[in-house]
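Below you'll find the structure I mean.
Only one protein chain is missing from this complex, and each of the others stays in its spot.
To keep things simple, chains are lettered A and B as they appear, and every chain counts its residues starting from 1.
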Amino acid sequence: MTAEHSEPTSVAHRSTRLGAQGEPLMRIRDLHVEYATRRGPLSAVDNLSLDIYRGEILGLVGESGCGKSTLGKALMRMIQPPGQITRGQLIFDGVDLMTLPETEMRKVRGARISMIFQDPMTSLNPVQRIDEHIIEAIRVHQPEISRREARRRAVELIERLGIGAKRLEDYPHQLSGGMRQRVMIGLALALKADIIIADEATTSLDVIVEAKFLDLLRELRDELNLTIILITHNIGIVAELADRVVVMYAGRVAEVADVDTLFHYPKHPYTQGLLKSVPNIDLDGDELYRMPGSPPNLIDPPGGCRFHPRCPQAKPICAQREPALAAVSPAEGEPTPHSEHLVHCWLYQEHE
Amino acid sequence: MTQQSDVQPDPPAQSQWQTDLQNAGLWRKFLQMSRWHGVNWWLMVISAIGVLVFVIIALFPSWFAPYGHNEEAGPSRMAPGQKPDNYLLIVRQDSPYTDFPSLDEGVESPSQAAKVGVRNEVASRIISEQRKKYDMLGPRPVRVFDRTVEQFLQGILDGDYAAVLLNEKYQEALADFPELKSVGYVGRVYKHGFLLGTNVLGFDVFSRLIYGTRNTLLIGMSSAIFAALFGIPIGLLSGFWGGWPDRLLTLTMDSLYSFPGLILAIAIAAVLEPGIGNIILAIAVIYIPTYFRIVRGQTLAIKQELYVEAARALGAGRVATLALYIFPNVLASVVVIFSVNVADAILTGAGLSFIGLGLPVTTPEWGADLAKGQESIQSAWWLVTFPGIAIALLTLAFSLLGESVSEILNPRLNRQ
Partner (left out) sequence: MILTFQSLCIGSFGLIGLFLLYAIAKGSPSLRSFIITRVLLTVPMVWILVTVVFLFMRVLPGDPIKSRMKPGTDPTKIARIREQLGLDDPIYVQYVNYLTGMVRGDLGVSIVGEERPVAEQIAERLPATIELVIPSALLMLIFGISSGAYAANKHKKPPDVVIRLGAVFIYSIPIFWMGLMLQLVFSRRLGWLPVAGRISPDIPLDRHTNILLIDSVFTDQGVQAVLVFLLVFVGLPLSRIWGGVVRRYLPDHPSSEWLEVWAGRIHMVVILALVFLISLTLRPNWTALENVLKHLVLPMVTLSLALVGVFVRLTRANMIETLQEDYIIAARARGVPERTVVYVHALRNTFIPILTLIGLQVAILFAGAVLTETTFSWPGMGLMLRDGIALRDYPRVQGGVAAFAVLIAITTMLMDILYAFIDPRIRY
């Protein structure tokens, strides 16, 4: 439903977007992120592997504290102490980001991978004018560009995003929330980054502004062949915008599938529960499903599959060994998924 | 600012930690806290011990001081650790004199007997004291600087002097004069020097410091307490009631706050009689705005909190709301301010004494001692140095206490 109306170039991307072929733009392998706490290390992201393809919008969903924001920050190596990436590879465009020195990594941030933050109200420097923000973002990575040229680009950029060039002279507090969020996108796009990570980018916007913002994201993706990682707990946004969805639970990937497959034929009991607990305007009268229990304490997570204490279909093996993240084939009567459908669950795997 | 808001990012760990703490013994609690707060905890403990030590010294100075605070313990301006000279009274073997005062009792011919040979100024001080004691009738000192010890001793034999005060150091010279004998030491006999030297009047600096602790501490603490006693209620009421009285009070207090306390205290102290009570009054007045501002701000903030609204909705009266809900929450921040304020008051008090609004010489107080020491800074560096160190240490103890407690209580700075 995403690419039907867009220009021919984006149709070409659609195949890669749906993960059919092509070299992944970013390959995450065995990523571990830990936070040092007084009661021992907290594993926020545990042994996570994932491929991200060029031109796709990847939704990253899960409950609060499941590690999705941590994962987003880890992709830019922006984890602040006491957090730390303890292990893993982040192969981006053929280079393992984990091996880069900090100075090289800095050149990736903003230029190749950008981030849009949750709260546009506080994510812009209050004493810096909008044009100074954009000029700085450009010139930090391309010092050879003159200020005047950088400003010209800022004007182009900001007009492309539907803000008048006059607003460049303004300070952040003079703009509305929606405008600020568009400025944040402008900053992320200033250097034509390959990947944009939007971390709960719409949470603080009202519904109308949010809808406009999502349209803008989609347009930009189609136009610039961006890769967007959409981190959110709002399933609706993912259904609306994403091509592929990653469901995370307790620092691990529970399920990966293209958006249609995931919403219509979820495999993992957690995904099933998650989808059932989404309020839906159509289902009037029905009581919402409430998942039993609460997310585990990640300092001392349950052994085996981390979901097993809350899982309605748990088996003895679930408490003993961790399942693999393996591809499943569609059940009878189900259509073939557009991309690989991966599930991290013993229900779909042989054991013993 | 309150302890309840000290919420850490991981709630399960926090609650576990709290239950651990509730179950632990006192000592284990202590160690747990030290692990939790790190260096700030130890700073707090050390500075609290420091404050305690100063308080004990202030309460029981006689346990620590070797001399009294107004006791002329030794010669004027002795350097720290230097032992003062002792003097022997030398007379003829057949002399009837057995000690220094008897010199004038046994006068046969006053012009002869009253002469005493003097080798240095310290000895002359001893003589002049004796003269004072005996209504100026005592022996008359003869100061002759170009004579050697031997010439002085010969002087007794020649009848020039009735006696000679001989520095202990030159005792050996006596061996050549079998006709002379030493009757004994004159005045105080010093076995040791003075740890931190003596001042111009011969008071022991160390003892002065010990006895001065009480006054310095008294000035600092009681002016902070008085300021708090006035500032807290005014701030509470002003913040609670609001309206034009609040605006007027705030403007007044802000004006006072922007004015240097020391200069205001100078104005106050300039019309009052010098004395500890009035210094305390002057300083207390200038710190009222400090408490007012903090308490008023906190009151305004807490007034908006849900639990206060809830209490009022449940029918708690104004007084009850103020006393039971707002006041306890304001208190936490006042405690931190108080400690820093005491440090500040000590410095201001010392500054006042230094400027000359101080106290009479008989009252031991560090700032005043320092100011007096400044007059002889060229010849006696210790008179300025040690009171200053004492003030700095006392202030340091209080400000470190305030600093570390505020770091521990302030979750904003500890968020990471």
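Keep this in mind: contacts are C-beta pairs under 8 Å (C-beta built on N, C-alpha and C of every residue); 3 or more make two chains touch, one makes a residue touch a chain.
Since the model is a prediction, treat every value here as computed from it, not as a measurement.
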Contacting the left-out chain: of B:A267, B:A310 or B:A323, that is B:A267
Among B:L359, B:I391 or B:L409, single out the residue that touches the unshown chain.
B:I391
Could you please point out the chain A residues that touch the chain left off the display?
76, 78, 80, 106-111, 114-115, 117-119, 122-129, 136-137, 140-141, 146, 148-149, 170-171, 173-174, 184, 187
List every residue of chain B that touches the chain not included in the displayed model.
38-39, 43, 251-252, 254-264, 266-268, 270-273, 278, 285, 343, 347, 350-351, 354-357, 367, 370, 374, 377-378, 381, 384-385, 387-388, 391-393, 395-396, 399-400, 403, 412-413, 415-416
